[in-house]
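With one protein chain held back, the other chains of the complex are shown just where they sit.
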Amino acid sequence: MSYLPYAVAAWICLVGLAGVATSRNLVHLAVCLTVMQSSTYVLLLSVGYVAGGRAPIFKGAKPGAKAVDPVVQALTLTDVVVSVAVVALILALALDAHRLAGTVDPDGLADVHG
Amino acid sequence: MSWLPPLLVALPLLSAAAIAGGQRVTPRPLQDVVAVAAAVAATALSFLLLWQVGAREVVDWFGGWRPRGGVAVGVDFAVGPLAAGMCCAIGLVVALALVYSLAFLPGAGRPFQALLLVTLAAMDGFAMSGDLFNLFVWLELAGTAAYALTGFQVERLGPVQGAVNFAITNSVGGYLLAFGIALLYARTGALNLAAIGRVLAGKPAGGLVVAALTVVLCGFLVKGAVVPFHLWAADAYAVAPAPVCAVFGGVMTDIGLLGVARLYWTSFAGLVHGQTLGEVLLWLGIVSALLGGAMAFLQRHLKRLLAYSVVCHIGIMLAGIGLLEASALAGSELLFLAHALLTAGLFFVTGVLQADHGSVDELRLRGRGGRLLGLAWLGGSLGLTGAPYLGLYLGHGLLDEGASALGRPWAPALLWLGSALSGAALLRAGARIFLGWGAGRDPLLADALEEEPPGRAAGRRLLVTVAAVAVAGGLAISLVPGLGQRAAYAAARFRDRGAYAAAVLRGTPLRAPPRLPVSIEHTTLEGVLSACGATLAAAALALLALGRRRLPQALSTAAARTLGPPVRVLHAAHSGVVGDYVTWVAVGTAVTGAAWSVLLRGG
Partner (left out) sequence: MSRRGRLALLGPALLGLGALLGWGVAGLPAFGHYRGPYGFVLDRIVVPLRHTTNVVMGTTFDVRGVDTMGEEFILYAAVLGVTLLLRSGERGRPGRQAGERLGTDGLRLLGVTMVGGGVLVGLWLAAFGYVTPGGGFQGGALVAGTILLLYLVGGRSAYAPFLAEAALDPLESLGAGGYVVIGLAALASGLPFLTNLLGLGTPGSLVSGGSIAALNWASALAVTVALLTLFAEFLETYVVPLARADEA
């Protein structure tokens, strides 16, 4: 039980990576990348958890009360924005690929190779 | 003077926002001036910073959050001479690329210049940062801007594919890096590099640390286009516009290597058996040098050829880092400086060829190149091969010295071979394009790619001037008096984990620096002979490739039969399909992880 969240994070990372490597659709691939990124959220937030700790919001509480780690929450927020940016770019590229090649299958986009 | 590092990042970012936001309001010439001025100002500030860091480590804590009770609470920029030197080179290359794009891409629109300035800021921030998560943020910022710049000419499928492969492969690397950051944070309770190093010093590397450092270093290696994480590079460089390729190939790929070096010497060097980290890096470097050189030799598309030449030289620089020795690191620094300018110059030359003739295919351009451009190409090729006292010569010499000092003379020999192969590719291409030698057909080379549309040749003189300036600057690196000694001093500062931690965490000033002579570095006879040998070997290989028809029939059929299958395998592996690339990233991470698991446990 005490290692389950970490195992889940590692599993999500591998599943996302497998999805990215075997995907046949760029939109599906963008979602798989998001899944892979979600593993870092799970890991960060699990690492910072303090048993019996409150959220690090001290309105109405004294500042010395036991609280979970606020740093990992700030890091996760930044990670989410990074993920949004990358997904937006890949979706735009998928639209362009559909317009130019009629397909969003990454295997069918091998125009440049060798 | 600790206001310099943040200004170096804030100025280009603010200029980018101003240019992109004001694109409908302000006239285009004004925006062009602002863009170039911002890049030039950033370069000038980098040189000022370089002068400042000679005597001390410039440490700036953002928001004034200095360490409290030994805990590094804030984010810092900690700059030494190596990082400052890198910022200077980055600024120079981006400034040249911006000037070049004024004539090469006159209708580019303001987002293009804004994205280049954002890339500049991100690379400078990466070079200066002393916080692990901050490194990740700058890496992702540079990446995001780069993906967009690669797919710039979206009228054709090639740029879309290149951008997709680039974006997906580098994002996978970035997310692996983020996973590793979480693991390291849990182990050490800190994100500051010096603090992490302090916690890990003297400890054996358990499973947690091995897994963390594997994914972190592999994340940087993906950015650095090291084999087997390099497959995205050729696709991206083949389709991006020439000034963008100059920035990518010249400086952006190298920041991945800086990340690896920075992490090693601030955080992992103190681990028990920590030196074994360098072994794997050395071998990855050697394989990259050889594979990059071989693949470069098999290309007919000039920008792909240059991309593989970048992979080859990245491999040489990584080998210099992996040797973990002072002269070798100094050699890698000098290689970086010369390589940045020379590669940028060669990409600028391909841009002019594309604007003149509408093609960057070596076979289709046969005999059509102009004389001045040919001189620039020749200069760049000789500089990249490391001909005596030109370009990469000094860096190669220092690296070889370092390897011999460790008793590994076979390492420079293998790197020499890779360098000769990529040099041969460049010389062959140059001879075919500018002198018209060789046949119009070559079955060993990769398939032809789609034709590039002819660009406008507006301001051709400016384009050629920028290319010539870049090549001349790169060639001169080995001749700048005093640069060799200062590179050695910078390397010594970079490797000194204790002094770095003391400067960052406690503000301890450094020992007084030695007075460095201002003279051209003395090199050994072996260095000169090795350089001559490399140049001659490259020229001989190039001639062999050009004059294959004149060989006796039996010899050429035998060669075709032995070389054919491996060449086909190589071409097939670089398939252009992103699923394959991500598979190789997974394979590479698993294999290096296995190697480090064994080595770091003392096996």
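Each chain gets a letter, A and B, in the order it is written, and its residues are counted from 1.
Everything that follows uses one rule, which is that a residue touches a chain if its C-beta (ideal position, glycine included) is under 8 Å from a C-beta of that chain, and two chains touch if they have at least 3 such contacts.
All values reported here derive from a predicted model rather than from experimental measurement.
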_Residue of B:42, B:115, B:464 or B:538 touching the missing chain in the full complex_ = B:115
*Residue among B:214, B:266 or B:288 that touches the chain left out of view*: B:214
*asked:* Considering the whole complex, not just the chains shown, which residues of chain A touch the missing one?
replied: 1-7, 9-10, 13-14, 17-18, 21-22, 43, 46-52, 55-60, 63-64, 67-75, 77-78, 80-82, 84-86, 88-89, 91-93, 95-96, 99, 107
*Since one chain isn't shown, list which residues of chain B touch it in the complete complex.*
2-3, 6-7, 10, 13-14, 16-18, 20-25, 60-65, 68-69, 71, 73-75, 109, 111-112, 114-115, 118, 121-122, 125, 133-134, 137-138, 140-141, 144-145, 147-149, 151-152, 154-155, 163, 179, 183, 185-191, 206-212, 214-215, 572-573, 575, 577, 579-580, 583-584, 586-587, 589-591, 593-594, 597
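As a convention for this text, only the chains that are shown with their structure count from here on.
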_Distance between chain A and chain B based on Cα centroids, please, to the nearest Å._
28
*In their shared complex, at which residues does chain A touch chain B?*
9, 13, 16-17, 20-23, 26, 29, 33, 36-37, 39-40, 43-44, 47, 71-72, 75, 78-79, 82, 85-86, 89-90, 93-94, 96-97, 100-101, 106-107, 109-114
*asked:* Using the touch definition from the top, list the residues of chain B that touch chain A in their complex.
replied: 133, 137, 140, 144, 147-148, 151, 154, 156-158, 160-164, 167-168, 171-172, 174-175, 178-179, 181-183, 185-186, 191, 234-235, 238-239, 298-299, 301, 304, 446-447, 449-450, 571, 574-579, 582-583, 586
